[in-house]
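With one protein chain held back, the other chains of the complex are shown just where they sit.
Which chain is which? They are A and B, in the order written, and residues in each are numbered from 1.
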Amino acid sequence: MSSRSALAAGFRPPLGSLSAALFGRGRARRLVERNVVAYKRRWWILATGFFEPFFYLLSIGLGLGHLVGRLELDGRLVDYAAYVAPGLLASSAMNGALFDSTFNVFFKLKIAKTYDAVLATPVGVGDVALGEVTWSLMRGAIYSFAFLCVMGAMGLVLTGFAVLCFVAALLVSFAFAGLGMGATCYMRGWQDFDYVSMASIPMFLFSAVFYPLSVYPGWLQVVVSITPLYQGVDMIRELDAGLLTPALLVHAGYLAALGILGLAVAARRLGKLLRP
Amino acid sequence: MQRAGARQEELSRHPGPAGEPARGGEVVVARGLTKSFGDFVAVDHVDFLVRRGEVFGFLGPNGAGKTSTMRMVSCLSPVSGGELSVLGMDSGASGPAIRARLGLVPQEDTLDLELSVRDNLYLYGRYFDIPRREVRDRVERLLEFAHLVEKAEEEVDTLSGGMKRRLTIARALISEPELVILDEPTTGLDPQARHLLWDRLYRLKQEGVSLIITTHYMDEAEQLCDRLVVMDKGKIVASGSPRQLIEAHSTREVAELRFGVDENAAVASKLTELAERVEVLPDRVLLYTEDGDEAVQAAHCLGLRPEASLVRRSSLEDVFLRLTGRSLVE
Partner (left out) sequence: MTLGPVGARPAIFRPGWLRPYRYFAFRYKRTWRGTVTSSILYPVLYLVAMGLGLGHLVNEHLQAAHQTGRLGGVGYVQFLAPGLLVASAMQWGTNESMYPVMGGLKWLKTYHALLATPVEVRDLVHGHLAWVATRVGGASALFLTVLAIFGDVVSPLGVLALLVAVLTGLAFAAPVTAFTATQENDAALPVLYRLGTVPLFLFSGTFFPISQLPGWLQVVARATPLYHGVTLARSLVLGRVPVVDDLGHAAYLFVMLGVGLVLARRSFSRRLIV
């Protein structure tokens, strides 16, 4: 048995465990493993999540694209489909990350009480946050990769920078995985998920996925440009066009910071909810 | 489930009478343990000690503070005050290390609804970092232990309440814990399912696992527990073996007399001479006495005609009534 003083010290978590609380004790991968096993039985739910951006590419990019004609990108004219594709790649990354980090995390947190069971094991709160964000990021990565392959097959990859586009898509996924999970930890009921749609649908429609920012009046351009999806769309579109500018670092840093912020908020909030 | 040799050795030890010190020391020591949520004190300075290899019970009505105590012991909820050591470690500082060695059966099953029965066990084992092959072996043994081999591939949703409970218990055993904590293990189960569960718990005890059980069923506490504490309103009001508690706080027998509606209280005043103690409940009068039949006879001699009468031995229910003036299940 510990001495009295050690017991007394234990009532407050020592400062050293802060990093453990934030980033887990290395057991985050157990949560990823859990999700892999869970989706083995429902692989088709995972698989069908890919199609929405793909359908948009065919419909808006190709179908409507004929009525839009060609757009200017980095000083040259490109087909509308090639203009839209990088935007939809960013949307794929966003959607993929949001599926699990919002609805499914809420289900596990509040309905199935999965995390209550998980936390009765040596797995900690930080592990749960990091593990779920990692899995959401992976799901976004799967869709991004598949979408990039489709783009390649349709001849819509403009330059040889596809690998960098993929890395950028990972950052988009990370940002939305963190933000989604952080927000979900504050949700009270399913009706609060209206807010997820109220954020993600306007972002999808207005963040320069479908047309350049220049369509908007100046003040609106500023508003749109601070949305994380716009940051991702712009980054991927520039990379796809072969532009390597310092602005890319700003985009990347912004997205990474949002992801880390979301992750930290989620870990803190989960601790309050699950270990009262 | 087969266990290590050291545990097997303990098998031979017949559970001794309560109060006799068991070998291997204490698995839980709590002194002045307190849990408060804001102004509300759920657990109020309780002291208890659980010995290795015994079944230790917390008996009390809903809201007595049992679950809060269990959550602190399983390091799920920080202690608000007092000392708590589990398996020789301080609960505040060594949460993960303690949880690695104990199994928890929470009040709600919290099974993973997106996984099959087998995967529920498998992944839970993985949360303890048990190597894949080892977990797979244990899963098969536990499926048998829990009578769930045929249900292994089913989704959890399709199981009956009793099956879910057995799966939750099996899940708590995947890490081969030294201490298993069961919060209301049989609440909501039909009698058959309860007996099957009790049987599984006996087996665990035989294997030398220490068990802590909370319940509001006095028969469950009497059947399973070597020693127990009675909790009410966040405090421990009595402790000992079931027999000790009954001897200390009740008489040998109880005569239950049922008079007409609203007449029980009026009649009771005439009965005070017939027993050591008389309790009036809404639907009946209880006479605490060494000889129940004699008391019923005496009542008849007084010219009282109860609609029904019953003589039984004292139980923990009576202990609780005596200590708190209330029934366990209200």
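Criterion: a residue touches a chain if its C-beta (ideal position, glycine included) is under 8 Å from a C-beta of that chain, and two chains touch if they have at least 3 such contacts.
The shown structure was predicted, so the numbers you read here are calculated from the model rather than taken from an experiment.
The chain not shown here makes contact, within the complete complex, with A.
Among A:Trp135, A:Phe210 or A:Tyr230, only A:Phe210 touches the chain left out of the display.
Interface with the hidden chain, as seen from chain A, comprises residues 42, 44-45, 48-49, 51-52, 55-56, 58-60, 63-64, 66-69, 71, 191, 194, 197-198, 201-202, 205-206, 210-211, 215.
Basically, only the chains that are shown with their structure count from here on.
For chain A in complex with chain B, the residues that touch the partner chain are 1-2, 4, 6-7, 9-14, 25, 27, 30, 33-34, 37-38, 41-42, 112-114, 116-124, 274-276. Considering their complex, residues 29, 37, 74, 76-79, 83-85, 88-97, 99-100, 104, 106, 108, 110-116, 119, 122-124, 126-129, 171, 175 of chain B touch chain A.
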